[in-house]
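Every protein chain but one is kept in place in this view of the complex.
For clarity, chains are labelled A and B in written order, and residue numbers in each chain start from 1.
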Amino acid sequence: MSLLVEILTKQQADLLSDWNRDLVNQTRTNGLSEKEIANQSKMLLEYLRDALQQDGNAMVDAPAMSRVRQFLVDVADARARQGFTPSEIAALTFSLKRPVFLRLEKLANGADQLSAEIWAATELIDGLGLHTLNAFLRSREELIKRQEQDMLELSTPVVQLWKGILALPLIGTLDSARTQVVMETLLQKIVETESRVAIIDITGVPTVDTLVAQHLLKTVTAARLMGADCIISGIRPQIAQTIVHLGIELTDVTTRATLAGAFQLALQRTKLNAAALHEFERAKSGAKEF
Amino acid sequence: MTISRSESLPIRSSGDVVVIRQRVRSAAEDVRFSIVGLTKLVTAASELARNTLVYGGGGNMLLEEVHESGRTGLRLTFADNGPGIADIALALKDGYTTGQGLGLGLGGARRLSDEFHIDSAPGKGTTVCITRWK
Partner (left out) sequence: MERIPILRMGSYLLVTVQVDMHDQLAQQLQEDLAVKIVQTGARGVLLDISALELVDSFIGRMIGNIAATARVLDVATVVVGMRPAVAITLVELGMSLPGVQTALNVELGMELLRDRLEETVFNDHFPE
């Protein structure tokens, strides 16, 4: 690709302005300024020149191209976040063909050299384009996954009932993925709030399967390793039966029929809260009188 | 499946096991594993590297970043030319050890990874390959 190297070395500024015109005219800029776009194209051409000066036959996966590849991945990452479409990303590199081919035609010595140079340049630019597109798609997928994760975390309502006491009221069907996120969030909150007791209330959960029950138990064990006790409250009769049927040992786990019962126990456990416990029991016995 | 990075590390001393933990951690950070995913993978690596050292008489680990249908993972291959394992199912059982361990390493490493392959025979050495996806 001797001619391509020559163009990149001697006609870089000219090639750049020609290419930039196409870029700005053909694609949405999505809030990127012309200057930013020009800057990125300039850097790409420079990296490309350096790579080809190092290895004149380098294709996209050659060692000499490692900086080019990294740069394209960075650009693709950024554009995935900026909301570009896959075809816009493809156009980004493919649009380099027209201005490059024009210049190859002028420089080439005869049809043979021209076709050889165009062939090589096409292969290189296609490779760069696919690499960018791949990185872009991967980045977008990660973005979507992260957003899903954020949603799950948002729907995990860990609440602090009292100093040192957390509650996690679970509502709805638990699948294994949700349970895992919910439980990790709970453990993290235990650390952040220095809570010694965490109540997992499953009154609002219709059924549990083996995997979910196992996640629950693992969470209780993990919390204990960290220095916190878990109490599971609101186990419906059906769930109790399921757990027994599944042969899962609940002997090491403290359970209470209701959230209130669990809270009372939690207050007893955190002796700091002796006054609160007194208050709570008075309120409860008061409530019974009515 | 494409491989975008690979690195081979020796396992000759317990210092090497620490280095392996560090390299696997930084590779997992590079591809942005979650903190739980990262911790699970590094722990599995620590178990398998120690087995390579203690039972396999030393060997090496190949660390690879792999891509497949849009997802990224790390693949770790531990290989030694030690005595090998006669009964793999038994070695995988929790609590089974022929040394001074707790017998949780192999089974634990399998639970901590998404994919687990073991290849071993008496006199042929042992290769354990695990993958964890992001």
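We adopt the following convention: a residue touches a chain if its C-beta (ideal position, glycine included) is under 8 Å from a C-beta of that chain, and two chains touch if they have at least 3 such contacts.
Treat the numbers as computed from the prediction; the structure is a model and nothing was measured.
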Request  = Touching the absent chain in the whole complex: find that residue among B:17, B:61, B:76 or B:129.
outcome  = B:17
Which residue of A:187, A:253 or A:267 touches the chain not shown here = A:187
Ask   = If the hidden chain were put back, which of A:21, A:145 or A:224 would touch it?
value = A:224
Request  = State which residues belonging to chain A touch the missing partner chain.
outcome  = 184, 187-188, 190-191, 194-196, 218, 221-228, 271
Inquiry  = To test your reading of the contact rule: which positions on chain B touch the chain that is missing from view?
reply    = 14-15, 17-18, 21-22, 25, 35-36, 38-40, 42-43, 46-47, 50, 94, 101-102, 104-105, 107-108, 111-112
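The rule is simple: only the chains that are shown with their structure count from here on.
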Task = List the centre-to-centre spacing of chain A and chain B in whole Å, with centres computed as mean CA coordinates.
result = 25
Ask   = Taking the complex as given, what residues does chain A use to touch chain B?
value = 137-138, 141-142, 184
Sites on chain B touched by chain A in the complex = 32, 36, 67, 70-72, 134
